[in-house]
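Here the complex is missing one protein chain, while the rest keep their positions.
Showing chain A:
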């Protein structure tokens, strides 16, 4: 059997070779022209031939004849000769006599007529080859119309041989031809079954079959022993072409799991040869049996996508870390084998599927590249800036700006006198970031609607550059808060609705607040004072000073005004200050902190005497010990420039985990790294982070150590261990000792230009320095000049060039194209629909 198969395969490869090479050879001579006598007497038994009869060529049959002539070569490969039989005029025999017969083609095997084809069944080469082979391979390819027929065939095959089941929407198509051509080779190995009934497809397991496209399934019936058990099916996931089907059948024929006892680098299987990856299950004696079953399970899942091999570590002396259990070898040369530690077969599958997806995309790109030259230019003028694109997609919508006062050069100064606090957004109506902020600004205006003493306004610096220059606005957008009689404050926080709203609200109070009595100080620490802010959660700082510490007090006053809008500051330096400081166990000068997140008041000694240092200190002290990291607060922690220990969680983290992590954060090591957690529900982009780290989303919660600022290694805390302070600390020790392998390393790559620019310099130089479109009238001058230069080479080049220009200019004279200049790019707008799909 296998010898025969080999022969078939080799003849098949020969066919493939022919199919590739024939178009170049142009074997027109293969079409024989014979008389009826010559033809019928020359027919050899068991040799098939397709014949058609003609007197003279009638006009209607012409296209059909052409197609038949075109398919001569294709049929020749299958040993089928095509004969044009010339009927003598007087002949009235069976084939030549009837006018009707002349509109048909006849398939003979030997001198037995197998089928006659009406010409409309033979409309092109595909249909001719498909139909002829279909007729010849009557036994090898069964045609079924009902489910029962299919099941009968399937049942009959169980335990004996495998089945190839193909659905084509119609016969005579290219897919039909491909199936037939493969059946010609594999017909004796597998049973082929063909249908055009879409209903049969529904039952094959694919839930939503696409009946418009052909499909092929390999049914593994040979190993089915129990008649009641259905055959497993593996669909071909690519288009039905001879090559793809052949490849699929080859893969199905390969052993499910290959046992390997050599270095994986040396191993080569059908899969690798066919460009598919090979997954190694790294096993050992103790678990070999179980691993074999895992491998088999995986092999079924990956059938047609990747090969699976099992490697016993005991038999090969490999320098592979004991901890890895899976290896992946890709068909690309020079790519080292990847050794991985995976927990779940699903991970292997996603790994393989993602890989093949990536590869497919790459392949497509490669194909595209050939006709890429023009496309490259197309890409260049496609917007790849997410902010610009988002804003321009929204430009038709009118923003609800009724809560925001529009200021001009004339109204600006009078408007500043109206409210106690005027917020001004300076923006440029052409600039994307400004417009994005303007959207958030309208939301801020909505939040603050009805708040006394706050006026939100905007100045479009594109219309009123003067006032923007006067107000020292050098970049867009700029947000300033003007208070009567004070220097305006420039907002320098996150350009988002919440942050800006809170800044505006907190800025109402001039900080630091001087508190006059103990009671006021207490109420301030409880958030009840100042009353404007009592309904806002915010962090507060109270400076406690004795009368002797005036220098520190001054520095604190300055720090308070710097932090104004971000943190509320107050100070207390009355005579009874000691009573207050005793209560919080500090001695002046000291700071009392109340975070927005907790009610507790903490006391810290104030040792700095410089305003900037105090600002730094307050900022640092206000950071949480074990924060939930979000898009908004990450930058605060990034500034510490420490490694991150992040607990990724889908939803809130468990109480015990939280407690353990907090213990860890409080511990002695807290200076060395930032421990935090990330709630994927609140920060979905965290999934993107996990994908970048592990290619797939690992089981959650996942504890990850990221060396953000040094080396970029990412380590994952073993998920079988429970998250406790002790476990984590010992794991961290191992990390430090270099005993763990990183799951991945963050890219160190610089941010390069996403796409090239137009090379105008090259274009200008190619066109000679003095080149313009309008050069035609100066041809003579130029040629004279060239002669003076005496450079013949240049002269010819430029001569050609000016000719070209002449042509262009002539074209340009044509009427009706005159709007081009005034309404440019209208024609090019369609292109806008295409966008970059990635950053």
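What we mean here is this: a residue touches a chain if its C-beta (ideal position, glycine included) is under 8 Å from a C-beta of that chain, and two chains touch if they have at least 3 such contacts; residues count from 1.
Definition applied: contacts and distances are computed from a predicted model.
UniProt records the chain missing from this view under the protein name "FAD-dependent oxidoreductase domain-containing protein 2", selected from "Transporter", "FAD-dependent oxidoreductase domain-containing protein 2", "V-ATPase proteolipid subunit C-like domain-containing protein" or "Transcription initiation factor TFIID subunit 10". Note that of A:604, A:634 or A:662, the residue touching the chain absent from this view is A:634.
Across A:433, A:448, A:640 or A:729, the residue that sits in touch with the chain not pictured is A:433.
The chain omitted from view is touched by exactly one of A:40, A:300 or A:584, namely A:300.
Residue in contact with the omitted chain (choice from A:38, A:116, A:262 or A:344): A:344. Of the listed residues A:151, A:699 or A:721, the one in contact with the hidden chain in the full complex is A:699.
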